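Excluded from the complex is one protein chain; the other protein chains are retained at their positions.
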Amino acid sequence: MLDQIHLLAAVTVLGVLEQAYFLLQVIHARRAYGISPPKISGPPEFERIFRAQVNSSEYFPIFLALLWQAGLFFHQGLAAALGLIYLCSRYWYFTGYKASSSGRLGPIYFSTGVLWVLVAVAALGLSHFFLTHYMGLNVLWLLAL
Amino acid sequence: MLDQIHLLAAVTVLGVLEQAYFLLQVIHARRAYGISPPKISGPPEFERIFRAQVNSSEYFPIFLALLWQAGLFFHQGLAAALGLIYLCSRYWYFTGYKASSSGRLGPIYFSTGVLWVLVAVAALGLSHFFLTHYMGLNVLWLLAL
Partner (left out) sequence: MLDQIHLLAAVTVLGVLEQAYFLLQVIHARRAYGISPPKISGPPEFERIFRAQVNSSEYFPIFLALLWQAGLFFHQGLAAALGLIYLCSRYWYFTGYKASSSGRLGPIYFSTGVLWVLVAVAALGLSHFFLTHYMGLNVLWLLAL
């Protein structure tokens, strides 16, 4: 069973490490700008780093949910590859947003695009499973007609 | 194995689509009220939409964790049905909160209630598994005495 999920598990752990990196960047920024918790407002430089981390954190469960459904119901290797591309684009998003507010735009559009591809892959895999399971249709066989 | 989780997977993907809808609503509200990131404060109309999305986002991992334990250890169909009810109540919550601050109250109580039912279902399934696995008790058989 584990050989059907080991790539998804590896990408999941890499994603956690990326989240840890973002959290450490916020701690670093809190010290650099002298903003002690529970405060969350400050100069724009701090607020951009803070919001970049919060935004990445909000998307993390969404990303994991899609990664695993796409990997389990369509193809593990494809889902894991898309997952790696997503994690890279999130890194670009974080560094871009840290530099300037507009610097977040390109990477956020790209990373959202990757998530929509994962949605499509998961939906395709699930649709195929439902059709085969409940209607006895073999979709691939139908396409070959 | 996939036939034991396909309904949970489908509800998970639907939940992701709902989160995407909430995130798009926030982007739309940011444009409508002219509030550029990283700012998160503004007129109450914007703050209600923003907080509705943040709150839904916070509950999303909790919801998924309960959905899957309830589905794996008690009954997939029941968990998926409760999951759909939860997603509907979250939609009512979002539209209610968007309209007025008190408009969030009814749906939030209802959706929290659904989560507590999922907790109970998951706890029941897990308790049954633990009793059978570690103590060799067949609870259903005991109830029949």
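Labels for the chains are A and B, by order of writing; each one numbers its residues from 1.
Everything that follows uses one rule, which is that a residue touches a chain if its C-beta (ideal position, glycine included) is under 8 Å from a C-beta of that chain, and two chains touch if they have at least 3 such contacts.
Treat the numbers as computed from the prediction; the structure is a model and nothing was measured.
Kindly note down the residues of chain B that lie in touch with the hidden chain.
1, 44, 47-48, 50-51, 58, 61-62, 65-66, 69, 72-73, 101, 104, 115, 119, 122-123, 126, 129-130, 133
What residue numbers in chain A mark contact with the hidden partner chain?
Within chain A, the residues that touch the unshown chain are 1-3, 5-6, 9-10, 12-13, 15-17, 19-20, 36-40, 54, 57, 60-61, 64.
One rule holds for everything that comes next: only the chains that are shown with their structure count from here on.
How many angstrom between the C-alpha centroids of chain B and chain A?
Chain A and chain B have C-alpha centres separated by 20 Å.
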